[in-house]
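One structure is given below, encoded as structure tokens.
One chain of protein is taken out of this complex; the other chains stay put.
As written, the chain order gives the labels A, B and C, with residue 1 at the start of each chain.
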């Protein structure tokens, strides 16, 4: 699946988008998997309460299942307007 | 003093403005005096709760004294905006 | 601060642009425009707006000054027309500018609530069937003042 990052999450991870091969069942599982791979993920995902997640461009939550999802987005709380 | 009328008060009394010679001490006294003079005043002033009064272009109330006042205005509740 | 009472129409776009261009250091600009809409039962030919010339400008300036002070506005604009207006014509507009959106919104709503019930204007509806009637003040509009 594609994983995309915005704002300081993007800056900490160092790329705006990447393809990830994963069998993670939920967003939380994906976060754990990525955090275990490299320190930069662990740093970006250290406080999930300051993160938001969207699945296929719809706001979602960390317990949501990933089956069938093509794009996962991680970002801080939005500051539009 | 000058007495001015607006909206349906003006229509009932039949003039937009007139000079009134009166020794009335308060607005209520003036209203009683005018109402006693002619039916059209009595009709216009029959329900004071549906009237507002301004003294020298400042919203006021029916108990206000008239000493020194040059212009008294009677009108229905305002509907601006 | 600008307060204008006038018979002629106004250019909403030009007024909005002019107002926005005059303010600085703000984060939020709100405008409200009032439009003559058809009577609730339909059949409106015209709305006649009467006012109290000697009092109107002064009353609007007092309302605008109070709003400006209360919400630390960078600026405020009030334009209100009188005379005979057709359905769809613009009656009035207000604009407010503040650092934060909450203040700009509140001040604009305050201006509108006070214009409705404390500015010396009266509206008469002229209907297609020949009837005409003064618009009654709404209890709701008077009640709206109590929130400020």
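Everything below uses one rule, namely that contacts are C-beta pairs under 8 Å (C-beta built on N, C-alpha and C of every residue); 3 or more make two chains touch, one makes a residue touch a chain.
The structure presented is a predicted model; accordingly, all values stated were derived computationally and were not measured.
Undergrad: Just to confirm, in the complete assembly, which displayed chains does the hidden chain contact?
TA: It touches the following shown chains in the full complex: A, C.
Undergrad: Which positions on chain A touch the chain that was left off?
TA: Chain A touches the chain not shown through residues 4, 6-8, 10, 54, 57-59, 71, 73, 75-81.
Undergrad: State which residues belonging to chain C touch the missing partner chain.
TA: 11-14, 16-17, 20, 24-38, 88, 90, 99, 101, 104-105, 108-109, 112
The rule is short, and it goes like this: only the chains that are shown with their structure count from here on.
Undergrad: Looking only at C-beta pair counts, which chain-chain interface has the most contacts?
TA: Of all chain pairs, the one joined by the most C-beta contacts is B-C.
Undergrad: Work out the mean Cα position per chain and let me know which chain is farthest from chain A.
TA: B
Undergrad: Please report how many Å separate the Cα centroid of chain A from that of chain C, as a whole number.
TA: 48
Undergrad: Once you find the CA centre of chain A and the CA centre of chain B, what distance in Å lies between them?
TA: About 72 Å separates the centre of chain A from that of chain B.
Undergrad: Return the distance between the CA-based centres of chain B and chain C, expressed in whole Å.
TA: Centre-to-centre distance between chain B and chain C: 26 Å.
Undergrad: So which bits of chain B are touching at least two other chains?
TA: none
Undergrad: Using the touch rule from the top of the page, what residues of chain C touch 2 or more other chains?
TA: Answer for chain C, listing residues that touch two or more other chains: there are none.
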